[in-house]
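The other protein chains are all here in position, but one chain of the complex has been omitted.
And then subunit A:
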Amino acid sequence: MKLIILDHYSQASEWAAKYIRNRIIQFNPGPDKYFTLGLPTGSTPLGCYKKLIEYYKNGDLSFKYVKTFNMDEYVGLPRDHPESYHSFMWNNFFKHIDIHPENTHILDGNAADLQAECDAFEEKIKAAGGIELFVGGIGPDGHIAFNEPGSSLVSRTRVKTLAMDTILANARFFDGDLAKVPTMALTVGVGTVMDAREVMILITGAHKAFALYKAIEEGVNHMWTVSAFQQHPRTVFVCDEDATLELKVKTVKYFKGLMLVHNKLVDPLYSIKEKEIEKSQSSKKPYSD
């Protein structure tokens, strides 16, 4: 894995956004070759989404040839409920960028047949050619998406009942009223995310520190489902200092030392504007000297 440690939440968000930006631009997506991106919700990725929106507004990045697949959605919450993940994605990302609605995919928690909806989602991912980069977060209980402790590490998209830890963590979005928090959700499986060609996990804040420790310094364990990515060939963990509080000093020093190397992934920072300049310049060459 690559463990990227930045000082503060804002820098971690920015590093992650730059990484995604470079990956998309270097992939050079087009009408026959979409960049498939897996996306999370929650408070952790908000800073990253803001930076990505900024890059779009500056003309440096476009989502025209990007297809997105969200990780999860609550069951039984109306799509236009302010706390649904559809609302989250619309308000925090989709409405600010140039992505076409048909290229976005979010599980429908109000489908008549929930498992059929999950199976169809897996098919859509397959049809899109698999996920190029899956961005995710980690719960305080070490879960990825809603793969709660005890979830199979080879699981696929399915219905899950939420653990009490998760319901407590989400209560703040429902006026602090536990009774209002949905108890079930549709989620991609651990196996689904493992199938992605690359995985990036964002982890910030001291309250996630123990989960990060369990995920990367202990064994692969279905009680801490993020630990499954120890067996993925290409994983990036992006954290702030606070998230590393439970790690060994040795681990932190090692990866901080590697920042010189890892920063080359975001520097130089690419822009679609340069690509256009390159194109127009290359067409001018025949007329020079």
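Convention: contacts are C-beta pairs under 8 Å (C-beta built on N, C-alpha and C of every residue); 3 or more make two chains touch, one makes a residue touch a chain; residues count from 1.
The rule is short, and it goes like this: contacts and distances are computed from a predicted model.
Taken from the listed names "N-acetylglucosamine-6-phosphate deacetylase", "NUBP iron-sulfur cluster assembly factor 2, cytosolic", "Regulator of G-protein signaling 9" or "Large ribosomal subunit protein uL15m", the protein name that UniProt assigns to the chain not shown is "N-acetylglucosamine-6-phosphate deacetylase".
For the chain missing from the display, the contacting residue among A:R21, A:K51, A:K67 or A:H86 is A:H86, taking the whole complex into account. In the complete assembly, the contact with the undisplayed chain comes from A:H100, out of A:H100, A:R172 or A:H207.
Think of the hidden chain as still there; on subunit A it touches residues 79-80, 86-87, 90, 94-95, 100-102, 104, 106.
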